[in-house]
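Only one protein chain is missing from this complex, and each of the others stays in its spot.
On to subunit A.
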Amino acid sequence: MLDDFLLRAALAGIGVSIATGPLGSFVVWRRMAYFGDATAHAAILGVALALLMALPIWLGTLVIALAMALAISWMSARGQSPDTGLGVLSYSALSAGLVAISFAPGVRVDLSAFLFGDILAVTRGDLVLVWGGALAIAGLIAWRWSRLLLSTLSPDLAAASGINPTREGIVLTLSLAIVVAVSLKVVGALLISALLIIPAAAARLVSSSPVAMAVTAVLIGWGASLAGLWGSLQYDTPAGPSIIVAAALIYLVLTGYSTVREA
C-alpha cells in the first residue's frame, strides 16, 4: 500500500499537521510568525550545507534551523528590535543558502523542491522522519501544556508559580526548528510558516478554549492536506502551494461563518 505515492503524500501531510496544529497555535498566541519565517528560511542554508558536506538534508536543515532559532531567541532576549533583526537574519540566511547551493557539486539541484516542497516525492524514510518528528513535538507540547500556556499568557505569572518562562520559550523554539526540518519536504521553506499560521488562525475563529483551538488546527491541517493533494491531482497544480491554498480557503469559509454567527 505504501508504494502508492499519493498515499505517502497524504500520510506526510497528515503527519506534519499533528505538529503544526498545536505548535502553530503557540506561534499565533505568542506572535512568533516572523520567527517561524526566519527559521524556515534558514533551512535553505541548511540544505546547502548538507549538499556541500554530503550530509542528509534533514540533518543540515535541523542544525541550521536550530542555530537560527536560538540566535533569534538570544537576540530578542537582549531586547533588540525583533522586527528588523529578524528581517536581516531571515533573508541573509535564505540568500546565503541559495548562493551556496549553486556551489553544490555534481547534479543540478532542483531548488523549487526545497522552496515549495515536493510532497509527491516523499519516501518511506521521509515518512518515518515526518511522523517521528511530529509525534515527538505533539508529545512534548502535550506534556508541558499548562507550563507553556501560562508562560505564553504571562511570563510573570509563570515565574511566580515556579515555572521558568525562558525555558518554556526554548521548548517552543526547538520544536519550531524540528518542524522546519521535517516538513521541508512537504511544503518547502517558503510555506512552512503558512502551514503553522493559517490552520491555527482559522481554528481561532471557531474555538473557545486553547485545547479546542490546537485540536481544531490539527483537523484543519488534515483537511487542507487532503483537499490540497486532491486539487493538485485534479488540476495538475504544485502540491505544496495547493495545500496552503486549501487552508486559506478553509480560513475564508470559517471567517464568513463566524461573522454570520456573531451578526
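By definition in this document, contacts are C-beta pairs under 8 Å (C-beta built on N, C-alpha and C of every residue); 3 or more make two chains touch, one makes a residue touch a chain; residues count from 1.
Everything below uses one rule, namely that contacts and distances are computed from a predicted model.
Considering only "Pyruvate dehydrogenase E1 component subunit alpha", "Fe-S oxidoreductase", "Sugar ABC transporter permease" or "Zinc import ATP-binding protein ZnuC", the record for the omitted chain gives "Zinc import ATP-binding protein ZnuC", by its UniProt protein name. Note that of A:95, A:112 or A:161, the residue touching the chain absent from this view is A:161.
Contact with the chain that does not appear here is found for just one residue of A:17, A:39, A:61 or A:152, A:152.
In the full complex, subunit A touches the hidden chain at residues 28-29, 31, 146-147, 149-150, 152-154, 156-161, 163, 201, 204, 207-213.
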